[in-house]
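Removed: one protein chain of the complex. Kept in place: all other protein chains.
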Amino acid sequence: MNTFGQLYRLTSFGESHGKGIGGIIDGCPSGVELDMNFIQHELNRRKPGQSKLVTPRKEADEVEFLSGVFEGKTTGTPIAFIIWNSDQHSSDYDNLREIFRPSHADYTYFSKYGVRDHRGGGRSSARETIARCVAGAIAKLILKQLGVSITAYTSQVGPISLPLGYQHYNLALAEENAVRCPDPETAESMAAFIREMKSEGDTTGGVITCVAQGVPAGWGEPVFDKLQAQLANAMLGINAVKGFEYGGGFDMTKCRGSQINDEFCIKDGKVSTKSNNSGGIQGGISNGEDIYFRVAFKPVATLLRNQSTVNIHNEETLFKARGRHDACVLPRAVPIVEAMTAIVLLDNYLMYRARKRPLD
Amino acid sequence: MNTFGQLYRLTSFGESHGKGIGGIIDGCPSGVELDMNFIQHELNRRKPGQSKLVTPRKEADEVEFLSGVFEGKTTGTPIAFIIWNSDQHSSDYDNLREIFRPSHADYTYFSKYGVRDHRGGGRSSARETIARCVAGAIAKLILKQLGVSITAYTSQVGPISLPLGYQHYNLALAEENAVRCPDPETAESMAAFIREMKSEGDTTGGVITCVAQGVPAGWGEPVFDKLQAQLANAMLGINAVKGFEYGGGFDMTKCRGSQINDEFCIKDGKVSTKSNNSGGIQGGISNGEDIYFRVAFKPVATLLRNQSTVNIHNEETLFKARGRHDACVLPRAVPIVEAMTAIVLLDNYLMYRARKRPLD
Amino acid sequence: MNTFGQLYRLTSFGESHGKGIGGIIDGCPSGVELDMNFIQHELNRRKPGQSKLVTPRKEADEVEFLSGVFEGKTTGTPIAFIIWNSDQHSSDYDNLREIFRPSHADYTYFSKYGVRDHRGGGRSSARETIARCVAGAIAKLILKQLGVSITAYTSQVGPISLPLGYQHYNLALAEENAVRCPDPETAESMAAFIREMKSEGDTTGGVITCVAQGVPAGWGEPVFDKLQAQLANAMLGINAVKGFEYGGGFDMTKCRGSQINDEFCIKDGKVSTKSNNSGGIQGGISNGEDIYFRVAFKPVATLLRNQSTVNIHNEETLFKARGRHDACVLPRAVPIVEAMTAIVLLDNYLMYRARKRPLD
Partner (left out) sequence: MNTFGQLYRLTSFGESHGKGIGGIIDGCPSGVELDMNFIQHELNRRKPGQSKLVTPRKEADEVEFLSGVFEGKTTGTPIAFIIWNSDQHSSDYDNLREIFRPSHADYTYFSKYGVRDHRGGGRSSARETIARCVAGAIAKLILKQLGVSITAYTSQVGPISLPLGYQHYNLALAEENAVRCPDPETAESMAAFIREMKSEGDTTGGVITCVAQGVPAGWGEPVFDKLQAQLANAMLGINAVKGFEYGGGFDMTKCRGSQINDEFCIKDGKVSTKSNNSGGIQGGISNGEDIYFRVAFKPVATLLRNQSTVNIHNEETLFKARGRHDACVLPRAVPIVEAMTAIVLLDNYLMYRARKRPLD
């Protein structure tokens, strides 16, 4: 379905080449000052055409709020918004009317719904994630008041990856290059690789690492809504994501318990852990340490090369994409990962707050 | 929260050393013949004491149904059940009354709820997953009628892993050894490694691979309830899980699009794919190919060794576990992974069915 | 919250004097031909200014669809829509900036959200119900294919009421007069009474009766989502509604069981009931007979007369409304009652369908 969250809920709508992309945010606390510059800035971070590394599709991607805001503040009622599509170029997709593109959602949407909305992927386009960035930006504004910050960055592109954990980089540097990698040299190698892929009509994938700092102990709703389960759900709901791991992740499976257990200690008078292989979550509930996780993105499915495929008449055929496409989604996916994280965390804060003791 | 699923819903209850573990299954179609032998067999697969590799805690783990069944068939009303705890040994845990065990949920549960239920982890114990096995067993019975089968197996224990994909093994062999690995030789190495860890008071983790076959195209509910997002959510909600990847997973991030795209072809008159790096899901909806994924389990946190930790009075102290524990949860987690997969798939079948065309 | 329904879900947004009113319909089956004339016709039935009996506020109330429709048919993805506000006259409400109007939601919204959106009631305005009419119209289009029809009419205005049950009138006549009462003479008395109230700056309430025909046996989800419980929920969620009764309703409480039980019989080879005091629902599930119920609307709270009240500074003061208002909402509420009924019934059809036997 198209609603995400329990108490802070986003319902999204829109297709890549329809009138626009938008959504309704329900459950946002009232009295929150909406910093429009910040919200627009978040949208700009995922916007096409922002650098030479990403698709040149031209979209202003300006958000228009339709409700829920009065005199610059949230009213507690539903916040509806839309980002109108402008540079639609639907004709780019005329050759898709009867084709199922390999590793896209064309065939499965057709199987499920019996409709072939061939215009740029329709609902399955990653353009839909723009709605998540709006809801995420507002969530970030509230989390900031609570002392919580969220930072994601590109930690791997194709075969090129950062060798160290997030603690070893100045994450603020990530926004200073087009790849959004906090190590400038590695960023340049990644950019070169993306350019190479592009020139070959090929594409690449990678990994985004995300860190949430300042989350106090107590957020998360076991047993099924463990904080990591919600984050995994949020991440795997993003287009092209193939994997999620938090804390020590898959690497930890090869270790012994004695190597990776996080011993407790007292730091500055409060309970802390000596290491943080748990990734800030134990038993599905935050423990006050940094929450961090990694998200795997597959290479973009759209190739400017011939591929075998089939059409809606069950016939085999060849297909070669044309038009404007990303050769690597990582740079633009960084704000999306942050946005979904922000929505999950704010939602869990509200859930935690509902039953926080003492009752009053 | 403690409810999982939309139309086929499990609500679970119970603690490790309380009266028992149980749940309510709501939304199960009526008229399903409950094969009690099969259901009990599924429980036996996760039972403690089933082999020398796992904890010797003695539990019959026999399920008692309390409602929703009449003359051997489901009635369409809630199916409640309980597995009574017998071999509780609560006194094993008396030394835990004031201690937070490292890398357990003790501290976070205390932070959130203000209660220290020290008896074996209370609600955070993996014993809770027994409820999922009951709901999963019933889901499997229904899926079987629909031609869907689910098989999980241990593909890695600590540093020892199977080198090939699931297609290369006779998965039926997994149930023939205590580790649940389909390659007998590798299984023996894994078992030896687990025994070694146990003898050293240490523990290990690993990876479980799961395959669902026979799922037709069309299951899954984008954009937020993509089938892989629901599976990731289900898996990360299992104790000790640190990661999830499906299809090509993290490895795919290093490839080029041209290497991993799944070209469509016509096989036996129907649309198929030449490769299956997509893992049977595209755009969040099943495409008719095998669905497969991998789940990372961290080493068991309970060590029979001294570890630094803190107590509820904010004091640093030492802790050494005693009692009966698994040195590796993988063998017993295999049926849990299958169970959660079955619940997700049945739920998506029902959701798909609600709107399947033509309406009538 | 602002979402209604389980499988056919409306999330609504918008304020009386904001940019517009709209919503997102999630879960609508694909391939439904959207008859735009019909949908607009449904909106016109609740539109202000449609007769001399209702508020002269001038609104085109034309719906613009933003997503989910392709080549005239639903695609199975979210259907977003907006009705832009035009004739806003916000200045009519400037005198309300600091006032809480008696029997309105001004004070409670301020208490809850800490915001005073004084422009015509903001979110609490009945103008929000226009979104329900859109979702209801589409639901009606689908229900019609299934042989289900829904008809509501004004059965009471102030002290004037129809003496007989719905079976005794030609309900089609209801749409032929401004009051929407199927008995032309009674309609005229009602209209006269409304005009009288209006001329005195006073208002009146009344009752709407609604009948759903063609619903087969089996819809409804006990124990908590009994069909009547969902209908009651839907009706009490409409502005100004104070009561709901179905079948024999409150009158039945005075009878003996032997007077009101619905004996079963066989009619045309199928199970039927001799009487229908049950109102077409037994045990929360439709039984194949007509579903009918009555909805009580209080008199409009806005009086063109002086009333005592208080302001946001906790001071007592006098208030007299100005501007354009209905003296009786019943005529315009008829399509809203139908719309909510349609949403409930379609949702229950889909829920029923999900588990309908045999599974396949």
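Just so it is clear, A, B and C label the chains in written order, and each chain counts residues from 1 on its own.
Rule of thumb we're sticking to: contacts are C-beta pairs under 8 Å (C-beta built on N, C-alpha and C of every residue); 3 or more make two chains touch, one makes a residue touch a chain.
Because the structure is a prediction, the values reported are computed rather than measured.
S.K.: Missing chain touches which shown chains?
M.R.: A, B, C
S.K.: Looking at the whole complex, which of C:M36, C:A172, C:A192 or C:C255 touches the chain that is not displayed?
M.R.: Residue touching the chain left out of view: C:C255.
S.K.: Among the options B:P102, B:G122, B:G136 or B:G206, which residue touches the chain absent from this view?
M.R.: B:G122
S.K.: Consider the whole complex, including the chain that is not shown, and state which of B:T77, B:S149 or B:Q213 touches that chain.
M.R.: Checking the options B:T77, B:S149 or B:Q213, the one contacting the hidden chain is B:T77.
S.K.: Pick out the residues on subunit A that sit against the missing chain.
M.R.: Spelled out for subunit A, the touching residues are 7, 27, 29-31, 76, 142, 145-146, 350-351, 353-357, 359-360.
S.K.: Contacts of subunit C with the missing chain: which residues?
M.R.: On the subunit C side, contact with the omitted chain comes from 1-4, 12, 100, 102-105, 107-109, 111-112, 114, 123-124, 128, 156, 158-159, 197, 202-207, 217-218, 220-226, 228-237, 239, 241-250, 252-266, 269-271, 273-274, 277-279, 281-288, 296-303, 305, 307-310, 314-316, 352, 357.
S.K.: Touching the missing chain, which residues of subunit B?
M.R.: Residues of subunit B in touch with the missing chain: 1-3, 9, 11-15, 18-20, 22-24, 26-27, 30-31, 66-68, 70, 73, 75-80, 82, 112-115, 117, 122-123.
The working rule: only the chains that are shown with their structure count from here on.
S.K.: Can we say the copies subunit B and subunit C touch using the same residue numbers, with more than half in common, or are the two sides different?
M.R.: same
S.K.: Any idea how many Å lie between the Cα centroids of subunit A and subunit C?
M.R.: Their C-alpha centroids are separated by 39 Å.
S.K.: Determine the centre-to-centre distance between subunit A and subunit B, using the mean Cα coordinates as centres, and give it in whole Å.
M.R.: 26
S.K.: State, to the nearest whole Å, the distance from the C-alpha centre of subunit B to the C-alpha centre of subunit C.
M.R.: 46
S.K.: Any chance you could list the residues of subunit C touching two or more other chains?
M.R.: 27, 30-31, 76
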